[in-house]
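With one protein chain removed, the remaining protein chains of the complex are shown where they sit.
As written, the chain order gives the labels A, B and C, with residue 1 at the start of each chain.
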Amino acid sequence: MIIVMKPNTSEESVKNVLGLIQQRGLETHVSTGEEVTIIGVIGDKQKICSCNLEIAEGVDKIVEVTESYKLSNRKFHPESSVIKAGSTQIGGSEIIIMSGPCAVENEEQVMETARAIKKSGAQILRGGAYKPRTSPYSFQGLEEEGLKIMKTARQETGLSVVCEVTSLAAIESAVKYVDMLQIGARNMQNFYLLKEAGKTGLPILLKRGLSATIDEWLNAAEYIMAEGNPNVVLCERGIRTFETATRNTLDISAVPVIKEKSHLPIIVDPSHATGVRSYVKPLAMSAIAAGADGLMIETHPNPAIALSDGPQSLTFPQFDDLCNDLRPIAKVMNRTF
Amino acid sequence: MIIVMKPNTSEESVKNVLGLIQQRGLETHVSTGEEVTIIGVIGDKQKICSCNLEIAEGVDKIVEVTESYKLSNRKFHPESSVIKAGSTQIGGSEIIIMSGPCAVENEEQVMETARAIKKSGAQILRGGAYKPRTSPYSFQGLEEEGLKIMKTARQETGLSVVCEVTSLAAIESAVKYVDMLQIGARNMQNFYLLKEAGKTGLPILLKRGLSATIDEWLNAAEYIMAEGNPNVVLCERGIRTFETATRNTLDISAVPVIKEKSHLPIIVDPSHATGVRSYVKPLAMSAIAAGADGLMIETHPNPAIALSDGPQSLTFPQFDDLCNDLRPIAKVMNRTF
Amino acid sequence: MIIVMKPNTSEESVKNVLGLIQQRGLETHVSTGEEVTIIGVIGDKQKICSCNLEIAEGVDKIVEVTESYKLSNRKFHPESSVIKAGSTQIGGSEIIIMSGPCAVENEEQVMETARAIKKSGAQILRGGAYKPRTSPYSFQGLEEEGLKIMKTARQETGLSVVCEVTSLAAIESAVKYVDMLQIGARNMQNFYLLKEAGKTGLPILLKRGLSATIDEWLNAAEYIMAEGNPNVVLCERGIRTFETATRNTLDISAVPVIKEKSHLPIIVDPSHATGVRSYVKPLAMSAIAAGADGLMIETHPNPAIALSDGPQSLTFPQFDDLCNDLRPIAKVMNRTF
Partner (left out) sequence: MIIVMKPNTSEESVKNVLGLIQQRGLETHVSTGEEVTIIGVIGDKQKICSCNLEIAEGVDKIVEVTESYKLSNRKFHPESSVIKAGSTQIGGSEIIIMSGPCAVENEEQVMETARAIKKSGAQILRGGAYKPRTSPYSFQGLEEEGLKIMKTARQETGLSVVCEVTSLAAIESAVKYVDMLQIGARNMQNFYLLKEAGKTGLPILLKRGLSATIDEWLNAAEYIMAEGNPNVVLCERGIRTFETATRNTLDISAVPVIKEKSHLPIIVDPSHATGVRSYVKPLAMSAIAAGADGLMIETHPNPAIALSDGPQSLTFPQFDDLCNDLRPIAKVMNRTF
């Protein structure tokens, strides 16, 4: 931590700040420049978090020099992590595709989807049983009934299964049926939910919040990991910006940034990022070329009658075409698929 | 709902769309222009939400013409609502000030604060017992112990009391101690929590999410109100933008926009919006002049040692000075305080 | 300037960085912490701008500790500046209102407006003769013809006159007719235009760019002032965010931030910020209560037939009502109007 003092601060103010820091058992280094004096603080910054130095007389600003996330930080864990979800390894050499409907509607829809996506090459089935919807009057999901349908599909096809959870009650149900829990964008800073999901020990797919910085996202992963659960997979799904041509703005840079700052795998969801079916394939291609470990792609037997997010869902032939075109890109990236 | 067709769409495609709508028992009006054909849909749009018209052949875009929120909408409730929290009326002629520490630390801190803010004119005591913090290594709050301290302060001073809740467990505790529940910005679209808070019947202070549009915010209020609880007070606390001079960007326009679109009261929190103590007073003045029904202002006996958000907290003399300067502004606005 | 090295950087890398800095005649201070080493650089940072230390081996990040703007910086000019535009003083004890149509359409419109706003209390007439419009097919302004009309209005009413300039040619015309030049939001980083406007010596009204940080805005002012022209007035007019309920988001916090960081006057334009007539008055009230030195408000004799921005223009009775309601707010703020 570095403390930058205001120009022409009195010696007394500098001494006062040094005293506040040293009282907590931390060391200081002072650099006196032509314009400003700078104080470097050495030691465990947890000791100082309750000392609001910003408002001490003469302090101009405080600059953090180390990240607050540790367990998810590549600095302290240089090897890339490979996370196991059911029978699937995420973050290894294989590109992983999670696919399925936005919302589980009935068994027939899910079974048909599971068989189709498996045939095209997907390894994980996704499907929402608890749907966070902007309006209370929109379809909210089949809840436990939906989870049971997902389990049936998993038993029949051998696909691994991931479902979103939105409450402790949903977690308690989901652990009985699925291989991986998803924390959705709107709950990325629902810290209570992160902790409870962490306690299950199941792998967690952590979507980025609509307005979350990458730093906040890795801190959200830290909440899960601090519960003793290292099995976190990150999912970039678009951030909120001024642009309205797409529903959100896919932050493709997040892929190399996460690869540099963290050892956790990262996948990309172009379906929610754009909300438009015709943009899904180019962005899926783009994500793999940027270095992503996998994709989440919405599919539906008949998107025109889907209960949720139909306009961005691919039909099965469209999904099959996408998988075929991804293969050569994966190969160029030295990945299998 | 209006459906805009692409230029030169075939008659067959138009007929297909008309058929899809009419199947659901809705009426249509067709306008054929030089460039495009437009289809107006008349009737309850809930009937059509599962029909993904965006992907029907020939459809260019869908335009919503009515808001999805109803109970919070001024169109259907022209009178401004006045919400009762404990002994306090919010949204009436009186300007309401909620004040207190970001986090409850101990009884002495809270009692001292309660007495000071009451003397200056505040009507409601705020204090966090469950703290949503970006890092899992930051202070997370005293939980039920903190709620008990808040209740003691309420009994002694007669102030009404509001506390943030972050889980069903927290709600179950809080209903025993406080007059009003706060849903924080990070949980604004934690729909499960909104419903559970709604069920308590207690008045709810609903903070705006960091990247929530005003439309989404009113839909979040709708989740609470749809549980039969009309007692919602909105709180603008800054949105996330590119500007870094302040922690968030206070969206002052939200005050007149909410006043136009909704009948619910709105207060403003300049402490969290800016994160900087010296900007709190000018923005508090500004909020009342814009028509806000009240303010939430952080105060602390000794901000320099606060466990959370010290740099934005006012000392008691600063808070007293603010209240004194607010009085003439309130008077100009024909409000009492 | 502070250089933060990566954890476990070799001594050699640190020495290399120290060498690069010392070669340029600057002093260094090194602090070696448990996790990281920090290098403080002392001296004129202009010397080091061409040395891209970010990419030297072992460097984690560079932190600036001083602002790049000097002439507009309050640190080096503690007194608030008062700027003279024609017969009007901006930044003194008087609240200044600039008003008039978005676009000059004809002499009758301008004269009628000038008389009406003067009667209500405005001191400066605004009116666009060169209109930057998103589409090339929208009305682009009367150019020099418009400037002449503005001069006529100034001669008859005694109001000072401000017009936007968008090119060197426009500047060369405008200096013959107006008291103050406006640089619009879209040209805030048109550095060529800033320099040319600076050279005229006329007072410059510098609008904030739609996505400009406050730091960039003050650097734009610096371009003008570096030409020997200290007469800059800043105008906050809304920034671009995700919110669509208003055309832009008025960043009301910019008022106290500018007051702290700079000595230049700041006015607020609620008409362009919101694009909605009914929000203009509450935000105008709010701006004065936040400490702004004045306002820019669009008015038109008949907004329904205005050639540009009619929906946000006030009628004369609406403007008169606004001025009347501003007076008690100005008084509370110890300002005259």
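Side notes on the structure shown:
Criterion: a residue touches a chain if its C-beta (ideal position, glycine included) is under 8 Å from a C-beta of that chain, and two chains touch if they have at least 3 such contacts.
Because the structure is a prediction, the values reported are computed rather than measured.
Although it is not drawn, the missing chain touches A, B, C when the whole complex is taken into account.
Summary of contacts with the chain left out: across A:Ser278, A:Asn302 or A:Thr336, the touching residue is A:Ser278.
Within the set A:Ile62, A:Leu168, A:Ala290 or A:Ile305, the residue that contacts the chain not displayed is A:Ala290.
Residues of subunit C that touch the chain left out of the display are 20, 46, 49-52, 54-56, 68-69, 132-140, 166-170, 186-187, 189-193, 209-211, 216, 219, 222-223, 226, 240, 277, 303-307, 310-311.
Residues of subunit B in touch with the missing chain: 2, 4, 7, 29, 31-36, 38, 40-43, 60-61, 63, 65-66, 75, 240-242, 244.
Residues of subunit A that touch the chain left out of view are 211, 213-215, 239, 241-246, 249-257, 259-261, 273-274, 278-279, 282-283, 285-291, 328-329, 332.
Following the convention adopted for this analysis, only the chains that are shown with their structure count from here on.
Chains compared, subunit A against subunit C: the Cα-based superposition rotates one onto the other by 180 degrees, nearest 5.
Spacing of subunit A relative to subunit B, judged by their CA centroids, is 26 angstrom.
Centre-to-centre, using mean CA coordinates, subunit B is 31 Å away from subunit C. Multi-chain contact residues, meaning those touching two or more other chains, occur in subunit A at positions 240.
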